[in-house]
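The following block contains the structure, expressed as structure tokens.
For this depiction, one protein chain was excluded, whereas all remaining protein chains were kept in their positions.
Moving on, here comes chain A:
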Amino acid sequence: MSQVHTESSPTRMAPRGGASRAPFQWARFAESFALVGALLILFAIFGILKPQAFLSWANISTMLGSQAVLVLLTLALIIPLTAGDFDLSIAATLTMSAMTIAVLNAQMGIPLAGAVAVAIAIGAIIGCVNAGFILYFRIPSLIVTLGTGTFINGLVLWISNSNTISGIDPFLVTYVVVTRVFGIPLAFYYALGLCILLWYFFGFTAAGRRLLFVGRGREVARLSGIPVDRVRFAALVCSGVLSAITGMMYAGTIGAADPNSGNTFLLPAFAAAFLGATSITPGRFNAWGSLVAVYFLVIGITGLTMLGIDTFVQNLFYGGALVLAVALSQLVRKREAQDFS
């Protein structure tokens, strides 16, 4: 780390009073918006290569709407990540929630509202279980949530008999994907709404700041009077509940629940969270960065698929993006070791 020496003239360095602001820094700006730029460039390239298919409003609105689930899941993930905890059970929780709604509503005929309430309660319980093991037994979150995620996955296969269950109340489908505003499904606006909410929470509430300090310096946070364990607990419950809500959206998007496809969201969500941490507010997991990152990944995959490249490109893209994103964010943080315990 470079040290700023005390000998440097204080009058030149320190602006007097509060009137003068820090000079506009191009490097900082470029760093913050590099991903946005990359997204636009990617968009332009595919637009030139496949103008009819790619630039159609139908395609664009489908991309925005269909990947809203991934945005929501990524936003759920950055809450515990900010507090310094992994949550690898988010995708399983999503699947569990969708399946719960399908089983209760489609198979057992319980009204939609009741089914959704149960699904969200299950999400909260999963968050509590994760937090309980992590905080009471002091087990690394990576291990706990890896285990609970797989466990939940087993439960999903059990309650569904490994079958896809369709016949969910069309009301849900109507208010997730069928209804469109400016041609874009409602799901996208839900994601946008949560994005605004989290942006405000992280930046403009004392609780959001405490969450950040808990993630960056547990001991500093504790000695500053922050109840560290309670904050970590709350973060994990939040990710459980938000994953469950995302599961509801997922069920609404496809009108059914299948026991496997939801699990494939795990890696893209991590890729988007870490890629998002390199932009908008570089070095921090942030809501807008996550949104941009999701659509960067989606544009890349959609475009390549349209060019006729096989679906294996998804895995190449998501996997590659995750490692590259973390490498990039390490560069942003000058290769400080990241500490997730």
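The rule we apply is simple: a contact is a pair of C-beta atoms (placed from the backbone, for glycine too) under 8 Å apart; a residue touches a chain by one contact, two chains touch by 3 or more; residues count from 1.
Methods note: contacts and distances are computed from a predicted model.
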Seminar exercise, completed: Among "histidine kinase", "Carbohydrate ABC transporter membrane protein 2 (CUT1 family)", "Processing peptidase" or "Ribose transport system ATP-binding protein", the omitted chain is listed in UniProt as "Ribose transport system ATP-binding protein"
Exercise. Any idea which of A:212, A:249 or A:322 touches the chain not displayed?
Worked result: A:212
Problem set entry | Among A:165, A:226, A:245 or A:321, the residue in touch with the chain that has been omitted | A:226
For this session: Write the list of chain A residues that the hidden chain touches.
Result: 1-6, 8, 10, 13-15, 17-18, 22, 200, 203-206, 209-210, 212-213, 216-217, 219-220, 222-227, 283, 333, 336
